[in-house]
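For this depiction, one protein chain was excluded, whereas all remaining protein chains were kept in their positions.
After this line comes chain A, so read on.
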């Protein structure tokens, strides 16, 4: 099976909107036809071929050269695989339904916002609102997996409704803001204000949060069968923490919002 490689002709001078460019929409198109596709660029529109050199490559994944001004990469994708060599701009993988998006670099704000399925992986760091809600939406991502090897900005998993986010580094302030359900795992430090308005869901933290939002009560340390189950069903999660012992301090909250979510501080 062959796919396309989109190589940037030059660093972008304005923001480019790549939503709608994914393996499914390019399937059946010739390299020339791919080059003729139009995409929003700055305050106008250009043909894809003006920004990218289109070449055919072996393998199943659409390969794109990265640029921090490349926005909406993989947005709304339903199937197939996209690999980005380099950084991406805002809202990469937003509203994705299925398939996989691999970013070999950093991602901007709104990574995987409104994600409904599939897998988003970032080898670098990501900006604010990972897995959060799309503008106008009441809830953030509902399913799927997001893995960020580095650190993430503020409001990680804000209003998230389901799925799993793994963060290898630190999480910025106000993580799990209004989190409805789902699982966040942070291997680094969890900055102040985590869990404000949190309803349900779980934050797995390697270290005690610096200052969780008011409204969390500690129930003490426990041996949790659930952690053993989680470790076996999601080996990646266990790997993130270098193995799970099954023992964690359980902070329940946010009680000020009547929530029954939890921060599990792994021991």
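FYI, a residue touches a chain if its C-beta (ideal position, glycine included) is under 8 Å from a C-beta of that chain, and two chains touch if they have at least 3 such contacts; residues count from 1.
The rule we apply is simple: contacts and distances are computed from a predicted model.
Enquirer: If you look up the hidden chain in UniProt, what protein name do you find among "Formylmethanofuran--tetrahydromethanopterin formyltransferase", "Response regulator", "AzlD domain-containing protein" or "ABC transporter permease"?
Expert: "Formylmethanofuran--tetrahydromethanopterin formyltransferase"
Enquirer: Which of these touches the unseen chain: A:50, A:137, A:210 or A:223?
Expert: Residue touching the chain left out of view: A:223.
Enquirer: So which of A:19, A:125, A:155 or A:202 would be touching the chain we can't see?
Expert: The one listed residue touching the chain not shown is A:202.
Enquirer: Based on the whole complex, identify which of A:49, A:80, A:131 or A:162 touches the chain you can't see.
Expert: Of the listed residues, the one touching the omitted chain is A:162.
Enquirer: Pick out the residues on chain A that sit against the missing chain.
Expert: Spelled out for chain A, the touching residues are 162, 181, 183, 200, 202, 222-226, 228-234, 260, 262.
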